[in-house]
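With one protein chain withheld, the remaining protein chains of the complex are depicted in position.
Entry: subunit A
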């Protein structure tokens, strides 16, 4: 059981100075999969808590595991504290977890909710309304055309590809009707 591993890890924990601060850092960085702290920050933490490098890593991994479980089961701060106490974590540490979770828990859960697995995501929307007066094949046109610029990010916003799409009045109207259909579907969900 994962919790027994956790209690073993907590019993090895020596440092008692301000575990609450480390948790604060962790809840804000919990959405990142890799290590939350840079090399310099890790060294500063080592000095601040007077821990060896391995112990520091153990502490950080423990904290992030606890927080991930809290996110997965959508725990309330009170039940989180209860769970931690039932695995014989120190009272003040459990309280530190509960208070940090109460402060930043909901936001973290929301952040995880918004995460998507698809490679491409729509980020930005821009548009331009042009009145086409003439072109090489036709003079004296006066037709309004809209250009929609969709910024699509690729795999965690490494680069933003801009997709340009042009619409005439009729085409835009059809597009709008399709968007309305999607909206009706969304409304029927809630």
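By our rule, a contact is a pair of C-beta atoms (placed from the backbone, for glycine too) under 8 Å apart; a residue touches a chain by one contact, two chains touch by 3 or more; residues count from 1.
To be clear about the criterion, contacts and distances are computed from a predicted model.
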Name under which UniProt lists the unshown chain, selected from "Sodium/hydrogen exchanger", "Signal recognition particle 9 kDa protein", "Exosome complex component RRP45" or "COMM domain-containing protein 5": "COMM domain-containing protein 5"
Candidate in contact with the missing chain, chosen from A:58, A:87 or A:109: A:109
Identified contact with the non-displayed chain, of A:50, A:106 or A:183: A:183
Hidden partner chain, residues of subunit A it touches: 68, 71-74, 109, 112-116, 118, 120-123, 125, 127, 129, 131, 135-140, 142, 144-148, 150, 152, 163-169, 171-173, 175-176, 178-180, 182-183, 185-186, 189
